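As you look at this complex, bear in mind that one protein chain is not there, while each of the others sits in place.
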Amino acid sequence: MARPTRSMIRSYADDLRLFPTAAKRVGIVVLIALYLLVPYLINDTWASVLSLAGIVAIGAIGLNLLTGYTGQPSLGMAAFIGLGAFVAGYYGGGRFADGIGYDLNLFVYMLIAVIAGGAVGVLIGLPALRLRGNYLVIVTLGLVFVALYVWKKWTTFTGGNEGSAMPVKANLNLGFWSIDFLKPTVFGKELGSKQGLMYLAWGLVIVTALLVKNIVRTRPGRALQAVRDRDVAAEVVGVSLFRYKVSAFAISSAIAAGAGVLYGLYLGYLTPDETSLGLVLSIQFLAVIVVGGIGTIYGSILGALFVGSLPTIIKEFVPDNWNLPILGWPIVTSDASATGFSKGALSTVIYALLIIIFLVFEPRGLAGIWRRIQAYFRTWPFSY
Amino acid sequence: MTKFFSLLADGLALGAVYALVALGFVVIFRATGVINFAQGGLVIFGAFLVYQAQNTWDWFGGGSTWPGFISSALFAIVCVAAIGAAFEALVLRRMIGQPIFAIILITIGLFLLVEPITTTIWHNPPGGIQTPWGTKTVSLGSVNILQVNIATVVLGALVMGGFFLLFQYTKVGVGMRATAVDQEAALAQGISVRRIFALSWAIAGAVAVVAGMMLAGGAGPAPGLSVSLGLIALRAFPAIILGGLDSPSGAVVGGLTIGVAEVMAKGYIPDRFPALGAEFGDIVPYIIMVIILLVRPFGLFGTREVRRV
Partner (left out) sequence: MRGKKLGRLLGVVAAAALAVGATSQAAFAGGVHSQKTPPNVPGFNGSTIKLGVITPQSGIASVVGKPLTEGNRVYWEAKNAKGGVAGKYKVDLSIQDSQYDVATALQGYDSIKGDVVAFQQILGTQIVKSVNQRLKADNLYGGPASLEGVWVKQSTLMPVGTPYQVLAANGLDWYQKNGGQGKKVCAMAQDDAYGAAGLDGLTQAAKTLNVKVAKTVRFATGSDTSAQVGELADAKCDAVMLTSLPNDTASIVTKMVGRNFTPTVLGIAPSWLGGLESTDNGPFYQDHYVWLGYGAPWGDQSIPGMAQMLTDQQQYAPDQKPDQYFEFGYGQAWAMDQILQQAAKNGDFSKAGIKKASNQVGTLKFDGLAGDYKYGKSASDRNPPRDSTIAKIAVGQPQGFQVVATNYTSKAGNQVKFTK
């Protein structure tokens, strides 16, 4: 029997396919080609932006598992990012920047960070079992401040107020092939550290996305969504709240700590203070999943790209001085003493407005827009 | 013993500021069921508007005179109440029925707007704003106290009393309570839920101005006039959790408890446990909060949420 169309879902097996349509499979090939080519060709400005966007995307996918799929909002991301980064600093040899130290392989310190993140995630998940909504947001907010205090006091691990240098190498040695992502040589050309970090970060975006996709499209994923939609009902039908909530916290925290390792590599040096590991960082991750689309994995990636590149887009394309047409009010100004937004202030304003606008007018985020475009072309020339 | 009473006085002064901020949270939560993360932003905005009237326009010779102080306060209260009500009407009203987390994030968005706007308009002026109390002190036995701290405690009590009268004896207040219990039933009784929501935001804005004015005028942590005033709201969260999100008296008790606990911890911990340091006091509120939540997930005075399947 011939299938009417590939996009028609007739069985659970159809629904569970990772890449259901030919178009999607082509898309994947294109994306992989982009992944290999873009870092090779890109300039430093955009390599810096896109490597950070990749790092944020990893964390955002993890947060989306917790917030988007399981319905547990968290402002605690900065704590786990910090944990991952300091593990990298301690085991990656950065803490003893002058050559002595553990100086371990990227793979090893990444593994330690992920395990530590997961373990702390379980610890946080246990009390969170009793909390929901508003209360959970505030408890996880407290976590950010408690973590900062711990980082400042735990001087042997973090270097205390002086902070610690992050690894200067990110070696991956597979025996037959080895690479230092902070000083990569690709096709005989030596690339910059940001380009190398792009390969590493976006490679891990792919790994994380597949991992989380596989969780959410199978039985555990349906259980998590049941917890999100009606936790008591879920428990009544036999979903163990304890098991799923705690594992959602553990997995998401482990992913966040992994992203933290990369964040550390990106920063190069980390001191525990509000400018690097404060609430603003946590809010940024929430903003990314909202702008991208809550409860979709590619939404997190789109959101990270969009939010991450916004300040640079404003910096590069908005004129230095710009007055409102007709009224002549100064909106953007480079004069420090004049009234009018500096470009930096403007990008904060736009960022804040975007959060509000997306939530009000497009709660499904960029992913929702993308899905509408897809639907339009799939059913073309019919309107639905 | 002098040390204890001095710390107690300091703790109560800090707690009074927490309580004022917390009351702003409570009034919005009671009506709409949402924690307003932008409360800190309203506090900042209020303080800067008071500064505008006092220093830039120099009303009645500035804030150290009573007419100047009261007129600038009223001006800021009207402005911030209007901003709060407008934000509710234009933005949050569209969000009714959305997940709590989404609404919280909208208020975070509003909070993020405040810093670039205030620094663009006012350029970080040095110092704080003036109050009629200035830096005068009074002595109670061996303990010396800033008058502005006493004024803050009194104002906190007045605002709480005002809330009590409002909720208990006015039509609007009863409407607010009814809306908090059941929006549809309230609508059916002829209560305009829209007006109640907007009014709650306006009241929260007014309370925020009072908090911001006292803070920038030297009370509590007294960070002067800057956007770091907003941090006080983050520190006031444990107070509302402790008191329960929907209880005005809980907010006051919670605020004072957290304030005293924080100051006492900073005062006594460095001697007993030098390794922890005085900075431990800054996280004591959060630790108390987690412990309370583990025992009573809806705070000490909060209403237990009924979960339906």
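Order of writing sets the chain letters: A and B. Residues in each chain are counted from 1.
Operating definition for what follows: contacts are C-beta pairs under 8 Å (C-beta built on N, C-alpha and C of every residue); 3 or more make two chains touch, one makes a residue touch a chain.
Note that the coordinates shown come from a computational prediction; the quantities given were computed from them, not determined experimentally.
Q: Any idea which of B:36, B:52 or B:226 touches the chain not displayed?
A: B:226
Q: May I ask which residue of A:146, A:206 or A:345 touches the chain that does not appear here?
A: A:345
Q: Could you list which residues of chain A touch the chain missing from the display?
A: That gives, for chain A, the contact residues 44-45, 47-49, 52, 152, 161-163, 165-166, 168, 182, 193-194, 266-271, 273, 275-276, 280, 311-312, 315, 336-337, 341-345, 348.
Q: Contacts of chain B with the missing chain: which residues?
A: Within chain B, the residues touching the omitted chain are 3, 6-7, 10-11, 13-14, 64, 115-116, 119-120, 123-128, 130, 134-135, 137, 144-146, 149, 218, 220-224, 226-228, 231, 235, 259, 262-267, 270, 277-279, 281-282.
Rule of thumb we're sticking to: only the chains that are shown with their structure count from here on.
Q: Can you list the residues on chain B that touch chain A in the complex?
A: Per the stated touch rule, the residues are 29, 34-35, 91, 94-95, 98-102, 104-106, 108-113, 115-117, 119-121, 123, 234, 237-238, 241, 245, 275-277, 279-280, 282-283, 285-287, 289-290, 293-294, 297-298, 305, 307-309.
Q: Flag every residue of chain A that touches chain B in the complex, lowest number first.
A: 67, 71, 73, 127, 130-135, 137-139, 141-143, 145-146, 149, 152-153, 230-233, 236, 279, 283, 286-287, 290, 294, 337, 339-342, 345-346, 348-349, 351-353, 355-356, 359-360, 363
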